[in-house]
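Sharing a structure, written as structure tokens. Questions coming.
A single protein chain has been omitted from the complex, and every remaining protein chain is retained in its original position.
Labels A and B are assigned to the chains in the order they are written; within every chain, residues are numbered from 1.
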Amino acid sequence: MSTSAESIEREEKLQGVGCSRKRKEDPRFIQGKGNYVDDIKMPGMLCAEIVRSPYAHARIISIDKTEALALPGVHAVLTADDLKPLDLHWMPTLAGDVQAVLADEKVVFQMQEVAVVIANDRYIAADAVQLVKVEYEPLPALVDPHKSMDSDAPVIREDLIGKMDGAHSKRLHDNHIFTWDVGDKESTDQAFEDAEVTVKENMFYHRVHPCPLETCGCLASFDKIEGKLTAYVTSQAPHVVRTVVSMLSGIPESKVRIISPDIGGGFGNKVPIYPGYVTAMVASIVLGRPVKWVESRIENLTTTGFARDWHMEGELAADNEGRIKALRVNVLADHGAFDACADPSKFPAGMFHICTGSYDIPNAYARVDGVYTNKAPGGVAYRCSFRVTEAVYVVERMVDVLAQKLGMDKAEIRLKNFVKPEQFPYPTALGANLDSGDYHTALNKVLDAVDYKELRKEQEEKRANGELMGIGIVTFTEIVGAGPSKSCDILGVGMFDSAEIRVHPTGSALARMGTITQGQAHQTTYAQIIATELGIPSEEIQIEEGDTDTAPYGLGTYGSRTTPVGAAATAVAARKIKAKAAKIAAHLLEVSDDDLEWDVDRFKVKGVPGQEKTMKDIAWAAYNNLPEGMEPGLEAVDYYDPPEYTYPFGAYLCVVDIDKYTGVTKVRRFYALDDCGTRINPMVIEGQIHGGLTEGYAVAMGQELSFDPEGNIEGNSLMDYFLPTAVETPHWETDYTVTPSPHHPLGAKGVAESPHVGSIPTFTAAVVDAFAHLDVTHMNMPHSAYRVWQKCHELGLDKAK
Amino acid sequence: MKVDLDKVFEIDGSEKNTWTFLQDIPGVASCMPGAEITEQVDANNYKGKVRAKVGPATMSFEGDIEIQEINEENKSLHFIGKGQDTKGTSAAEMDLTASVRKGESGATELVGVATVTVTGKVANFGGRMMTQVADQILNQFGKNFANNVVAMGEGESAEEAAKVVAEQPKELNGLAFAWSIFVGYLKSLFGK
């Protein structure tokens, strides 16, 4: 390949891979021309509002709609009884369970959907909701998952009584959902018996909510003449929604069109299918008019897609030098009243088997038991690949606990146990196959950057003065890019993704993908990949996603799968076009393919200056001057089924200062080094990392959905639920190394979720480290000032001298 | 959420009058700020409503009161009140046993032991203030109750009390009430 100044200049003009290209999405957003679900209006559109239960567990005695129906402007009030004849009162969840669309005879979580009111506008609908009279008979609420399997526990799911063959395993109790385990239990138990040192810690990864700034919504419009249902949905997976809607309604999939327009953030919240979407669609079918449902913030936080809520017991076995011999983890997973976790079908605990982390651990065993409680369903991957945050949290916490027990430095113990560069690809004890990594380089780079030794020295001095300073270190490995269809599917559809590229006669291109952006700048970055592959300037490549009538089928954007799967499909599709282009070029230049070499945006005849055809020339020829027998046109589709997952990693370090009198924890410094393989757009990557770190900060330091013993959710509005402002948010320092994935066409691994996954245990580690000299080994999140103060108080640190 | 309340009010009146008034369900209900009995269904069942306004939120509960037991011997009354707010977003239940006794100082005492359970919006938003709110409601109730009993007596203080009773606030309202809750809340923070 030529590297002349001229060709470098041409390459720069393309704005391809590696360029911090400005975003294509921005011009419309900064001028108020975004097009989100609630922005869309249709002639004759009606508004839906949902009647919800004040009880966490109650039998519905009666529903009286008379008064609501009498209100002028109200068109319908639908209950489960109305949906029954259509068999739409229950729907399948992504986790192999079913969920009530509208409560069928009883309610099983607070604010569950009981009825839906359809009216002319949102004000009338809200009035009518108050006029629907529902009589309940309260039942005892089951809130503590540790009591779910008690013999006298109230049975939450009466529809499942006697059905002991669960979707994933035998059920051991009416409130039990599944047992999932992985690893060699026997060898692990043995390693613990033989170990010189063992540590054990119980930790609660609390219930949180992704809380994107735009809530969930749907505008459904059923065309009675064509028999076609069109729905604008806030969905991270529009094609999956189409398949489910078709299966549920019996409308042929060709007559269901799902459009994900601009989406105001997803973070996992917009993966599942919610009763609100279904009721809007049903109402539109029944009434023959467009119906819009958009949830309020309170509804969003209370009823749609929570994350985490895992009670974890972690254990490590090691020798006296700190070499880890075995990991054992037991988890009690609170899934709420319906198992609506968004995981690949065969993975009820997601990708939790990554819990051996970045370490060379010979023996491991993990077991997860899912149970029902009277809480909202969910279990989505909040800015992470499925259950990866939980996995990283447990192993990173345990490594710290072990270091404290052995009196070892927390960086040193990691360097000692890392999988070494020459061990890749590295098969873990729990069945992951780490593709590539260089963990030592990453951590050492961070330690040097912050002058780690000096920090520890300062900490010693502070401790001597009775001050609290903590240093948290986390070296995480993620598993993303679900996934290989031999093991990964959602409702039976393999988790491939797709790209379709068309090069027009004059050389510009249109590409459509099965993924959907929610702020990740797909319109910008996909074009960069195609630009580099085909030599067409990014500016001349139009990217479209989200409309199931036009885009190829794909599983959507979540779990950091867009770069590992969607971008791979894009590169492969582009390479198919390039292969055809080479043949056309050879034909035009009257040489054989072998005589050609690619140079940025053109094929050249090797050794013959001036003999060349640009991609523009080739595009034109593709429509009028082809080799004999070749099909006209220049386009390709690729459905990319990844051979493996990708494993991004990173090393994070956080320094906190804690006021022992108030518990206020100040993040003095946060240094984040990420390795996501090949970097497609460094500016976008940096932005994603800032965002992920900030969401991690929110989870670790304040976000929590808690419940009282009666099942009342405590704090389900932004009055209580912690979304950090610019004032609380720390300043982030970022860094990177590049270790390409060996199996990805571009070497890229995915990035947006690493900072969330990696930062959360870093904050906990830093807070706990501040108390480590006082024999504190773990503190549960969120590390709000009050809770940190409680620890200071318990230790008597808040007493004035 | 559940709040357990345990209250003793000193009543400036006889045990007999206190017990007599305690059995007057509509009368007792009207001592509860914002509460009233709207219908007597039978000897032991009443319908009533409670209106509470704290800050910007107004909640109007409608529900049933069922007398579980009237024990002449112990001078005690046990009832359960259950209601839902008219907007369907909240529900409340109160299980109350009230009794009359002679206190250690010799004065008549009204003893109330109650469990209040609230669900829905009122718990979501007001959960943390619930103990203080309930406490303030009961304090007002105690005052009103005492005045009613005093008014059953004779003399100047009875006339005075009767006047106060007539002016009894009809709903839980206003800044003064919010303020007293706030003060109670602060006390609870620093009292421990």
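The rule we apply is simple: a residue touches a chain if its C-beta (ideal position, glycine included) is under 8 Å from a C-beta of that chain, and two chains touch if they have at least 3 such contacts.
One rule holds for everything that comes next: contacts and distances are computed from a predicted model.
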item	value
Chain not present in the shown complex, as UniProt names it (candidates "Cell envelope integrity protein TolA", "Iron-sulfur cluster assembly scaffold protein IscU", "Carbon monoxide dehydrogenase small subunit" or "MASE1 domain-containing protein")	"Carbon monoxide dehydrogenase small subunit"
Partners of the unshown chain among those that are drawn	A
Selected from A:Q99, A:S148, A:T694 or A:T762 as touching the chain missing from the view	A:T694
Residue, one of A:R122, A:K170, A:K420 or A:K666, that touches the chain absent here	A:R122
Selected from A:E253, A:E544, A:D641 or A:E686 as touching the chain missing from the view	A:E686
Absent-chain interface as seen on subunit A, which is shown	22-23, 25-34, 36, 38-39, 41, 121-123, 211-215, 262-265, 267, 296-298, 518-521, 683-684, 686-688, 690-695, 717-719, 723, 725-727, 729, 731-732
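Note that in this section only the chains that are shown with their structure count from here on.
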item	value
Rounded Å distance, subunit A centre to subunit B centre (Cα mean)	50
Subunit B-touching residues of subunit A, taken from the complex the two chains share	51-52, 54-56, 110, 129-130, 132-134, 136, 138, 298, 302, 708-717, 719
Complex contact set, residues of subunit B against subunit A	1-2, 84, 86-91, 93, 117-121, 123-125, 127-128
